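Before anything else, here's the structure in question.
All protein chains but one are shown at their positions in the complex.
After this line comes chain A, so read on.
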Amino acid sequence: MDATTVLAEINGNIATVGYGLAAIGPAIGVGIVVGKTIEGVARQPELAGRLQVLMWIGIAFTEALAFIGIATYFIFTA
């Protein structure tokens, strides 16, 4: 086997890389949602209840992407 073939060889399941990619978006999304909620609560603590509910629905939608990303592990096989 020549050196080029050895360098280019990749073993394992490519779905692992897929999970890594799928984690980036939700991570940034949840970071923004939570960061903005902290900002809002710090500015107006009496709004904490309302902001919590909005944060929760924002997290729910963003994390759904991550869940589906991980769950694809069950159907995508190398």
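Note that a contact is a pair of C-beta atoms (placed from the backbone, for glycine too) under 8 Å apart; a residue touches a chain by one contact, two chains touch by 3 or more; residues count from 1.
Keep this in mind: contacts and distances are computed from a predicted model.
*Asks:* Look at the options "PaaI family thioesterase", "ABC transporter ATP-binding protein", "ATP synthase protein I" or "Spore germination protein" and return the one that UniProt uses as the protein name of the missing chain.
*Replies:* UniProt lists the chain that is not shown as "ATP synthase protein I".
*Asks:* In the complete complex, which positions of chain A touch the hidden chain?
*Replies:* 30, 34, 38, 41-42, 46-50, 52-53, 55-57, 59-61, 63-64, 66-68, 70-75
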